[in-house]
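Inspection log for the structure reproduced underneath, given as structure tokens.
Every protein chain of the complex appears in place save one, which is left out.
Let's turn to chain A:
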Amino acid sequence: MGFTKEIINVFPERISTVLSNIPDKECNKIQEIRLRAKKPLMVVKNSEDYFLDDKGQITKSLKDAFIVEVFDIDKTIKRMSNYSLYSVDDEIRNGFITLVGGHRVGIVGRVVLDNNSIKTIRNISGINLRIAREIKGCSKEILKLAYKEGLKHTLIVSPPGCGKTTILRDIIRNISNGNDELNIKGYKVGVVDERGEIAACYYGVPQLDVGIRTDVIDSCPKVIGINLLLRSMGPEVIAVDEIGSLEDAKAIQDALKSGVKIIATAHGKDLDEVKNRIGIKEMLENKFFEVVIVLSKRQGPGTIDKIIYL
């Protein structure tokens, strides 16, 4: 199977022809597709970048590379927004759009400011499509090791691209569905998906499988989202992505007080590095988390580096 129709469709003809010519077995390994104005069309495969020539062959040689024009990017953005840029205003302001199927599109360009916050991004010059892949069962090892004696407040730490979010999603799915094999009953899980990466909601509906007892509040700031879930949805577990600020710490503290288990992720190479972030430092010092899982890329994304019990 090559790229899904959802991915091919968002590109204008010039680019979609190239992409649909990529051999099937290569497609499955591609993690990112990158468009930059007047620069070669690139794909990231096994964490390394390659060019594409106009026949869809993956190559390392720059001189054969297919060059992306400004109008290609312009057309791509229009298609990605379903020809409705106004409907993705807020998403563009945050620098990304979510596509059907949960693929994330990062965008850069010229920023228009309004009172020090981004009003919109114009003249978009770079697009990075990150292909969402669900790897079901990738958190089995972690669940087995860390949750032997029931759920714990968990912090997952890893550098970008090591499968933090994929692992978090799989944990959510497993504890939400319940897993007899691992002796996990199904819990009510609330997910605050600020950046739309966990459940990848498309007009509110999760595009990725996050389990049957999961409530997702989409593109909501963590602090507001956690409080909202606590107030209205009665979750037993709350999962959030990429925490770090002091406000996050505060919101999580509220959740802890109400007896909810927290599963969170943070950017960082290891525990010492994330400790530099003021919010996480606060949380670790106050023993918010019971277990910290450090991931790395040593044996491919999602390698468990360390499990630290605090």
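Going forward, contacts are C-beta pairs under 8 Å (C-beta built on N, C-alpha and C of every residue); 3 or more make two chains touch, one makes a residue touch a chain; residues count from 1.
Everything below uses one rule, namely that contacts and distances are computed from a predicted model.
Taking the options "ATP-binding cassette domain-containing protein", "Putative cobalt transporter subunit CbtA", "Stage III sporulation protein AB" or "Na+/H+ antiporter subunit D" in turn, only "Stage III sporulation protein AB" matches the UniProt protein name of the chain that is not displayed.
Touching the chain that is not shown, out of A:S61, A:S87, A:N123 or A:N183: A:S87 (per the contact rule at the top). Touching the missing chain, out of A:T59, A:T120, A:N177 or A:N227, is residue A:T120.
If you put the hidden chain back, the residue from A:R79, A:K140 or A:K269 that touches it is A:R79. Where chain A meets the missing chain, the touching residues are 9-10, 12-13, 75, 78-79, 81-87, 89, 120, 203.
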